[in-house]
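Once you've had a glance at the structure underneath, I'll fire off some questions.
The other protein chains are all here in position, but one chain of the complex has been omitted.
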Amino acid sequence: MKLSRPVLVTLNIAALLLAFILIWPVIQMMLSSFTTDIDFPPRNFTLNAFGNIVWPSYFLAIRFSLELGLWTTLLLLAICLPAAYVLERRRFPGRSLLSVLIFVPTIFPGVTYVSAIGIYVAIFFPYLRGTFPIVLLGTAMGAIPLVVRALQASFATTDPVYEEAALVMGAHPLQAFVRVTLPIIGPGLITASMIAFTAAAMSFTPAFILGSGQPTAAYYIYREIGKVGFTPSVAVMVLIIQVVVLGIVQAMYFIFRRQFRGLFV
Amino acid sequence: MAVVRVESLVKRYGAVTALKGVDVFIPNGSLTAILGPSGCGKTTLLRCIAGLLLPDEGRIYIGSQEVTRVEPFHRNLGMVFQRPSMFPHMTVYENIAWGLRLRRWQKHEIPRRVREILELVRLKGMEDRRYNQLSGGQAQRVVIARALAPKPDLLLLDEPLSALDAKLRAELLAEIVDIQRETGCTTLLVTHDQSEALTAADNLILMNEGEIVQQGAPLDIYRRPQSVFSANFIGTNNMLPCTVARLDAPGVVLKLEDAPLELVADLPAFPVEIGQPVWACVRADDIDVIPQETAPHYRNVVKICVERAALTGGFVSVEARLEAHPLRIHVSGSARFALLEQSPAFLTVSLAHVTLVPRD
Partner (left out) sequence: MKLDSLTAEAGEQTLPRLDWRTRWRRWWRAHGATALLISPLLIYMLLVFAVPVIYQLAFAFYSRQLYRGVLWLPVPDFTLTNFVRAFTESEYVDSLAWTLGVALFTSAVSIALALPIAYFLARYKAFGKPFIELSFLLPIFGEIFTLYALAYALTPSGPLNWLLMSLGVIREPLQLIRNPASVIIWMSIPTLSVLLIRGAIAGVDVMYEEAAQTMGANSLQTFWHVTVPLAKKGIMGALLLSVSGGVGAYTLPLVLVGPNNIWLATRIQREVNPFYNYPMASALGVILTAISAALMYLYLRTQEA
């Protein structure tokens, strides 16, 4: 419908304001990273905050986050890729039931099933509490529905005719999958990997609730805030982990987008 | 190159039976077309022969070997699909060469064979292009080349032209026929387009509702349909309900139902007796319009009333009434503009163009 100009201008300003409110915290945190205190408007720009971080222990936390991201990605690709393929391409009894079951975890608030895992481990495997495998399993669980959905979508948008053509040409199903299906769904595969990686590398709740021995970056920052409050050096830590994770994701995206064709051929 | 035999093939999808005991024989080196309306089971039959579907009953032989349960990748076939299937992540060269490598061709023979086959489909010099650098027709020709390169026993074409526009379709069809003649590869073409099947094939299989209706040379099926379905599916046919009045010297004399009118037809392939009800099939294209004064010189002259005449391209399509029965006529040549709506005209049809089909 036709709205009058003042109304349209007001609505546009409201939308921009909302966007600004949502983005402002990130800008504020960047400003805080380069000042001596966290006051607004910012004064005294320095790089002192970078020097006030206990770098070795924070590096360990970042490394742990990245390791968690890497292993989660590999684990989830290994188990979700075949499952998504089967759910999208094969017809078998119980298929619709299974595709619903896989999305059941999304109706659970994250904290409830992670604490269920925590209690289960504490009672039955107390010696495994806080070890890497448990943290990995708990973290990866949360990303399963997202990864399966992304992979299923990329299978659904790829015509099965390519696989059939490869079979008739003499390719074994596995050969057809590796040489034809994988390269064609490549972009979807990268999207799914990026979802898994960021979800794990930026995760806080599983590591926190499962009492990970080595904290992830998010957990480390949370403990740091508990000790010293919101200081410029904490802002620097947040900035660094975000830059690292987003940088890796972007780098992966560009490397694979250019070279994916050459990977399997 | 090989003969293909299919024996009483049955394929069910749940409660629906897509193939109801189909028997097919495809001669060596032929270009056989399977023609039928959509949903008649022709694609199912092709996919069973390709090995992409497992039939429930029956056997399939390619050459002397039974392949009913053989995996598709062990069958040595070439296949062209309805939707574009050139691998988008490989170049034209890689698409074809990969197929050759899969069929264990010697490394040094591959480049030569790719060049040879690309020349055949007129894509010379396009080796390094990818799917997005080719037109739809070119991409489909790559798929044809890819299918033919390893010298398959049998080439399967699953509506290979339906994704292309009309002009390109005719062009590529002519090329497919040329390539087939040149290579001599036994070819099976599935299509729902009768003109495609009639143009290309030297052997035609007509299918309907999971069964083979008629099989033979295209001209034969066109001229001598053996069932109501065959008569109606190909071309525009007029079906006139008649009874056999008497058997006369040149053929059969038929009496048109509900009208004091007689037609003469050639003797049909099936035995007829006097009083038997039959359909007299007369193609709209086989009817000639004649001036009233020349009528006595012809057999099978009828007087009709023209109801509607419409120019549709090269011929005039006429809806007329022969006594109580509707009649459609395609008139070409100089006579086509002489017909006036709501006025009478005289028609004739030769004995050979009246085909009889049993009626019950």
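All chains are identified by letter, namely A and B, in their written order; residue positions are counted from 1 within each chain.
What we mean here is this: a residue touches a chain if its C-beta (ideal position, glycine included) is under 8 Å from a C-beta of that chain, and two chains touch if they have at least 3 such contacts.
In this text, all values refer to a predicted model and were calculated from it rather than measured experimentally.
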Exercise for review: For the chain that is not shown, enumerate the shown chains it touches in the whole assembly.
Suggested key: A
**Study point:** Sole contact to the chain not displayed, among A:A61, A:L87, A:A150 or A:L167
**Key:** A:L87
Check your understanding: Residues of chain A in contact with the chain that isn't shown?
Key -> 1-3, 7-8, 11-12, 14-16, 18-26, 28-29, 32, 37-41, 78-80, 82-83, 85-87, 90, 92-93, 98, 101-102, 104-113, 115-120, 122-123, 137-138, 140-141, 144, 148, 198, 202, 204-205, 209, 211, 218, 221-222, 225-226, 230, 234-235, 238, 241-242, 245
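By our rule, only the chains that are shown with their structure count from here on.
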Practice item. Take the average of all CA coordinates in chain A, do the same for chain B, and state the distance between these two points in whole angstrom. Key: 55
Check your understanding: How about chain A: which of its residues touch chain B in the complex?
Key -> 159, 161-162, 164-173, 175, 179-180, 183-184, 186, 261, 265
Revision key, fill the gap. Seen from chain B, its contact residues with chain A in the complex are 50-52, 71-79, 81-85, 87-90, 94, 98-99, 102-103, 143, 146-147, 150, 156
